[in-house]
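Here the complex is missing one protein chain, while the rest keep their positions.
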Amino acid sequence: MMASHRRRLNAYFLSAPAAILIVAFLVTPILSTVLLSLREYSTYGGISDTISLLNYRDIFTDSYFAEVLLRTMKISLLVTLGALVLGVPEAYILYRMRSPWRNIFLLVVLGPLFISVVARTLGWALIFGSTGLISSTLQRFGLISQPFDLMYTETGVVIALIHVLVPYMVLSVWASLQRLDRRIESAAESLGASQITIIRRIVLPLALPGILAGSLIVFALAASAFATPAILGGRRLKVVATLAYDEFLNTLNWPLGAAVAILLLIFIAILMTVINKWIESKYSEVFK
Amino acid sequence: MTFLQIKGLRKLYGPHVGVHNIDLTVEKGEFVSLLGPSGCGKTTALQMIAGFIEPTDGDIAVDGVSLARVPPAKRNFGIVFQSYALFPHMTAAQNVAFGLEMRKVGAVEIASRVKETLSLVGLDGLGDRYPRRMSGGQQQRVALARALVVRPRLLLLDEPLSNLDAKIREEMQEELRSIQRNVGTTTVLVTHDQGEAFALSDRVIVMNKGRVEQVGHPETAYGNPSSQFVQNFLGRTNVVSAKIIERDGSYYAVFDALEVRLSGPQTTGPTRFNVRPERVRLSSDGIAAEVRRRVFQGHQWFLQLSSPLGQMEMLAANDGTVLPSVGDRVHLSWSETDIQKVDEGSAGT
Partner (left out) sequence: MSRNGFLSLLFHAVFIIFSMAPIVIVCLVAFTPTGYLSVPVTSFSLRWFAALYERGDFLGSALTSLWLGLAASTIALILSVPAALAIFRYRFYGREAFLSLLQSPLMIPHVVLGIAFLRFFSQIGLTGTFAGLVIAHVIVVIPFTMRMVLSNAGSLDASVESAAESLGAGPLTTFRRITLPMLVPGLAAGWLLAFITSFDELTMTTFIASPQTVTLPVRMFNYIQDNIDPLVAAVSAALIGVAVLVMVILDRLFGLDRLLVGGEQKGSS
């Protein structure tokens, strides 16, 4: 009909500006980067016009890249684990709090999301450094004789990243707990279930989709983290993101840096779409 | 004088039928109700009249002029939505004034008409309140005032009272009726509540599954339903089997031990009748029955009885007569004006 035709035109007219922006300034740059990653680079000749998969072959065969890749995976897994151990119980504790406290602490727990990652990482640098809080406290109580330094260690990076990312875990679990009817717990309790049983049989299964989604987000953000590993890891502890940065801005090997970036993008995209879809399809029937 | 004329109105949602060939005429100043169960197409029909839904087929005309090419903004109808749809960021008075502003009415006149209309709906002095600070009944009144202030040609009401408490609903029914009488605006009401439709309207249009089942005065529809659906929808009923016989030139319906004389010639043989519970009487002879259940409902008693005709329901006024108690044996009877032959064609519903 005429009206429905007009409505469709309306829809395209309204979405055109945003659509044009996204295509021109997101899709095109990404495609251009994919093309760049297929070019070859030499120190003297610069970027050549030939198209090949040479950069990707280099990444997969060079032991230096393998080391960085493995380290990134290891850090991301540890961070996800830490966020799980801290974030899941905390979300449940928040969920069980009463009215004023619940909102206050939700603000305290989620608030750091609004604070610059640089500022938060700086805090850990101040705590970790050889003149920092941990070291001076331990020294004062005579627990260690040498100044103690977590700067430029994987442990330091992992702790700080857990701090930066754990709010996402709390948020995700909290969101799934919101769908849990409080009366279900009371009902289970009235049927004689113990606290442990209630958590194991009722709360955990219902929170599971949130826990999985939270783990996915934390893992993806840890794997692509830049600021925290750059500040606390320094030049010695490269991860994928800082490696790409180096190739681009220090070595000036743009095609190689582009290849690293594209690999990271593909990895994250698979994680966020394929696995996310799988989780959703597996648990969607719980939340009808 | 025909004011609103609807011809062959139809709406398809894909293959699904929302509204099926409605034909209807409404006189000027009349109050009619579209009455039917949820999902029968009342809202769809009303929205087509308002112009928010485009009919698949058919035509709507007011004063003989087709509305097909007239957008909702130009129809000059007043509409009250089930959710009230008040503008939350405007006060009651601003809500009411909105339609007048759109019509470029001068500020002085707007002020006086808003005041007048707010007082018509009983909201004197509440013009400065925001909707969220008003009760459901008050919001309802604002919505009505907003629709009436523009002096619409036609007032369309979609379940306007269904969000209100029972008591306020009854008050509002009365008020709505008297306001409509005063103002004289032709009104189409959509409701699923037959009590509301009966109390308010000059005529009811009973709908089922997108079709019009019956159009008529409330008493006619209730007492003389044209189909089993209407019979059931408009109130509880007993369906009892009988045999029609002829004796000495007269016809009788035989219900077990009760014989009811019928006027006029009839087809003899087995058939079924509807008897409304309030038309079943206790008497000294007739159908033998036993009281199974007795429920007090304030102004009346509800009795459930077992009889050779099957389970029966009846209502007895709480007027001081002594009623049988559970287990008592009684006799039931009724006369010709109390019964209604079952329309076997649509008995399925």
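Letters A and B name the chains as they come in the text, with residue numbers starting at 1 for each one.
The rule we apply is simple: a residue touches a chain if its C-beta (ideal position, glycine included) is under 8 Å from a C-beta of that chain, and two chains touch if they have at least 3 such contacts.
In this text, all values refer to a predicted model and were calculated from it rather than measured experimentally.
Which displayed chains does the hidden chain touch?
Taken over the complete structure, the missing chain's partners among displayed chains are A, B.
Check the options B:18, B:99 or B:127 and report the residue that touches the missing chain.
B:99
Which one, B:85, B:288 or B:315, makes contact with the chain that was left out?
Here the residue in touch with the unshown chain is B:85.
I'm checking contacts with the chain that's been left out. Which of B:1, B:73 or B:322 qualifies?
Of the listed residues, the one touching the omitted chain is B:73.
For chain B, which residues touch the unseen chain?
On the chain B side, contact with the omitted chain comes from 50-52, 71-79, 81-83, 85-89, 98-99, 102-103, 146, 150.
For chain A, which positions touch the chain that isn't shown here?
Against the left-out chain, chain A lists 7-8, 10-12, 14-15, 17-19, 21-22, 25-30, 32-33, 36, 86, 89-90, 93, 96-98, 103, 105-127, 129, 131-133, 136, 160, 163, 166, 171, 174-175, 178, 182, 185-186, 189, 195, 220, 223-224, 226-227, 230-231, 240-241, 244-245, 248-249, 254, 257-258, 261-262, 264-265, 268-269, 272-273.
Keep this in mind: only the chains that are shown with their structure count from here on.
Between chain A and chain B, what is the gap in Å from one C-alpha centre to the other?
Chain centres of chain A and chain B, defined by C-alpha means, are spaced 59 Å apart.
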